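The complex appears here minus one protein chain, its other protein chains still in place.
This part shows chain A:
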Amino acid sequence: MSGVPGILFTKTLRDLRRRLAQFAAIAVTVLVGVLLFVSSYEAYRNLATSYDRTYDRLHFADLTATGGAPEQTAAAARGTDGVTTVTTRTQQDLPLRIGADKLLGRVTGMPVGSQPAVNRVDVIRGRGLSASAPDGVLVEKHAADTFGLAPGDRLRAFDGTRWHTLIVRGVAVSPEYLWPARNRQEVLADPHSFAVVFAPERTARTLAGSDAAPQTLVRLSEEARDSGGAGAVAARLRAAGAFDVVERADQASNATLREDLKGFEQLALGFPVLFLAAAAIAAYVLITRMVLAERKVIATFLAAGAPRGAVVRHYLGHGLVAGTAGAVLGVVLGLFATSAVSHAYTDALGIPDTVVERRPLVMVVGLVFGLVVGVAGGLAPALSASRTAPAEAMRGDGGTLKPPGPWSRAVARARGLPVVGRLALRELTRSRRRTLATMTGTVLALVLVLASTGMITSMRSLMNTHFGEVQRQDATVTASPRAPDLTAKLRDLPRVAAVERVTTVPVTASAGEHSYATSLSGYRPDTRMHGFRTDGGGTRELPAAGVLAGKALAEKLEVRVGDTLRIHTPAGPPRSVRLAGLVDEPIGTALYGTRDTVEALTGAPAQIYQLVVDDGTGTAGRDEVRSAVSRIDGVVAYADSQALRHQVDTYLSLFWIFVGVMLVFGGVLALTVISVTMTVNVAERASELATLRAAGVSLRRIAGMLATENLTATVLAVPLGLLVGAAAAFESLRAFNSDMFSLELDLGWPTLLAAALAMPAASLLSQIPAVRMVRNLDVAKVVRERSQ
């Protein structure tokens, strides 16, 4: 071959123009895949970089240790290699009163007049803390947004004996609360049930009282961070008396955002692969068809001494041109979309820094994806073309008729079926590649649809399980330690169906080298407020002695049933308790026992009341209950458990838009593959279809025949697609499972049914271009072409 691509490249371009619709469909599918990849992968990386930029700028702590004497823990940290900065502070969860809301908030101490050396904040509205204003505080941004707080507003904090008035000086963004989570057990919480207030250290100490456990914040050098130096520092902090040490990776906000990133990464890689696979299949079908149509020409060239490599390169070129064209456009559009998607994400999450970078490697990978599609789709037919026997050039069009296979013979015996139906069914095995391509397109589309829908339906199922079977209370009321038993008062309120007194204590459980900060809750042995799910989906009772632990917690501590746990509380010495059993919890992972067990372990009184409202109580009724409860003396916080459910439901409803988009993409994907195979089908059989048309067979009959064939292939693929789609959905959910979430796949029959019906619908739609092709068949022209 001369190496000059002139004539053959001209042929390639004309071939593309001749089959413009099909090649355009392939290029568009590549475009969507590459666009999705570039924009979402760049955005994913940008989001990670944005977090890191914010963390660096605000000196986010690498370790947060609670407990011990602050001087000792700080000194222990300072003496460790890789530690650059150490500070101490006071932090305590306290009842807050904001407007009419009573909630369990958090007060965190900060230096006045300057930023802390670790865990700085961005004051985005108002002013910073001042020594001259001891009651002036900064409110964390999410709380300010939820409660509509602005500089000058007032709120109150309960110190265990009385309410203190605090004045909002400013609104702040904190690296600790980019995702507003109290702890890893409550990463999804009613925003009205949590607020963070940054107060002058002295004020925080006053409010927290003597029970407050001081915190030591440690920042590491980059080298120490990268080389896993946090473990050694954590060990020193524990040895110095800290009972809980949380590394940055486990910090609630950061861990939640990283989980989100994990999902994002999966989306950035998984979905584009589906589109690119579909494009490769469509390219394969189309180029195979071209090779079949040009077999005699190829044979002629080969007979004349053309090297096989030149033939391979030529047909491979078709796939490469289509793939590259789609990829180039995808990369260009992806670069624009990257900025928009990155900003959309950081804005939605309230990340103060948005880093938009465009990485040449990602662009190159995007282009390579296009090339891979071209090679994957074009290589097999190109090799097949090069293996054409030159002697084929001498044969006429008649060729050799293959004997019918078992399927054709079986269909032939089905005399009850109309001939058109039998013909359509026989076509399924006439071109197995085409049938397989249609089926693969269907399977890929179902994978796309089910993997995206499964995320939402499973999340909804998780919420149903959590709020229906596990956390059965409608509201949680926190009472002042000095308040008398409020059970009777609460039970007497209208719409309140049941009340139970509960003990809930923040604790750190440890076993061997492992520790985990969580909550320990004590219930009545016959509690109605909490369900204890076993692994198999059943329920169990609270043990008379010992505690139950969430499965994820047991995994974290590497303990089994029967082992002994150490329970650390802010007040009092650590105690040991036997692990009596495990429970399966969808959100968070905690410890449970009877009230007697918990009170014996922690010495904490039962300050919490959980209540259930009458069935059918609506939002207005629930608000009335909230108001009535908040008016009771001694009540310091009220959290509506169901509000979170509504919040998440609203949040998930937005995700249905995402599912809708994925459904459209899935449809486009199925349409691309099926319509390409369909038009190839018509092109391959042009002479026989033209003959049928010439013989007076109506377009409707021919369309019916094509539709029967296509629908049969699609319907045959649906069960497999549902299975593979469910497996893909299961795998993608597994990536999200952690101690914070335990997602189980729940697609539900409506989803499966809708997905199963969508595929034949897409298949029917793809008939349109095929039927148009049949309508436009020029019998004379077809005959002329066949004679060449």
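Here, a residue touches a chain if its C-beta (ideal position, glycine included) is under 8 Å from a C-beta of that chain, and two chains touch if they have at least 3 such contacts; residues count from 1.
Here is the rule we use: contacts and distances are computed from a predicted model.
Choosing from "Glutathione import ATP-binding protein GsiA", "ABC transporter", "Acyl-CoA dehydrogenase" or "Aminotransferase", the protein name stored in UniProt for the chain missing from the display reads "ABC transporter". Per the touch definition above, the residue from A:273, A:310 or A:436 contacting the chain not shown is A:310. Of the options A:42, A:93, A:201 or A:294, the residue whose C-beta touches the omitted chain is A:294. In the complete complex, the residue from A:21, A:100, A:391 or A:661 that touches the missing chain is A:391. Seen across the whole complex, the unshown chain contacts chain A at 1-2, 4, 6-8, 10-11, 14-15, 18, 294, 296-297, 299-308, 310-311, 389-391, 393-397, 781, 784-785, 787-788.
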